[in-house]
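Of the protein chains in this complex, one is absent; all others appear in place.
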């Protein structure tokens, strides 16, 4: 039940980076809310008479929220898959490549989504991250199959 | 701070399975989007003149998204609760049963939700998974209470 120190360090860096990146989406949403004067909860518009209150009102806000939700759907599974993958005895160089690919793909995904760069850019970034996740998932399931 | 190898393997298998299962929901959503020609982001409908753009427009799409969100709400906490539960000194047979119950319940939950099988099927699948999560949560909190 021991994990190589360098292997763990590679995971720790990329998992920390991806968790912080996801947290950062909250600030981007808030920025758009203030920029477009668009809030959801009554109490948030109390001191702003011209505030719009509601969901789905402003596309600039909703776009950031969708990018945030996509991070939740892909980065949070990575935080567990990446950890369990450490116990499937991967080569350090392979693991580092998979982690870098995932981090790069997810950062790119947000850039492409928020700057509205034409498809298939977003699909490609999505599938690169998804591919890394599914690869690790396959390694985990085949390694621990007998414990089903 | 050591965990039995077989205990860890049982967790690793079921956590990997549940993470991959959640990722799979993205593909089911995409399938419904293309089948019903229903997208959210402008750029996704660029090459499809008849595409509908918006949220909440199509019930077939929204149903998959709700099932996905329910996985996020229940499976992601499991990924941590299952791991911490390993350190509460459970019997291997008990732990394996809890993990299997959870995995089975969550797979069933999606089947019931997507095939629109009448209630209380979905409620029962939900509560079986929730029960497993709360049981592990109780074990963790009572074991580590003194570290509050």
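Chains here go by letter, A and B, matching the order in which they are written, and residues are numbered from 1 within each.
Just so we're on the same page, contacts are C-beta pairs under 8 Å (C-beta built on N, C-alpha and C of every residue); 3 or more make two chains touch, one makes a residue touch a chain.
Remember, it's a predicted structure, so these values are computed and weren't measured experimentally.
Engineer: One chain is left out of this view; which of A:40, A:114 or A:148 touches it in the full complex?
Structural biologist: A:40
Engineer: Decide which residue listed in A:17, A:101, A:134 or A:148 touches the omitted chain of the complex.
Structural biologist: From the options A:17, A:101, A:134 or A:148, the contact with the absent chain belongs to A:17.
Engineer: Could you list which residues of chain B touch the chain missing from the display?
Structural biologist: 1, 56, 59, 62-63, 66, 72-74, 76-77, 79-81, 84, 87, 113, 116-119, 122, 130, 133-134, 137, 140-141, 143-148
Engineer: Could I get the residues of chain A that touch the absent chain, sorted low to high?
Structural biologist: 2-3, 5-6, 8-10, 12-13, 15-17, 19-20, 22-23, 25-26, 40-44, 46-47, 55-56, 68, 72, 76, 79, 96
Everything that follows uses one rule, which is that only the chains that are shown with their structure count from here on.
Engineer: Measuring centre to centre with CA averages, how many angstrom lie between chain A and chain B?
Structural biologist: 17
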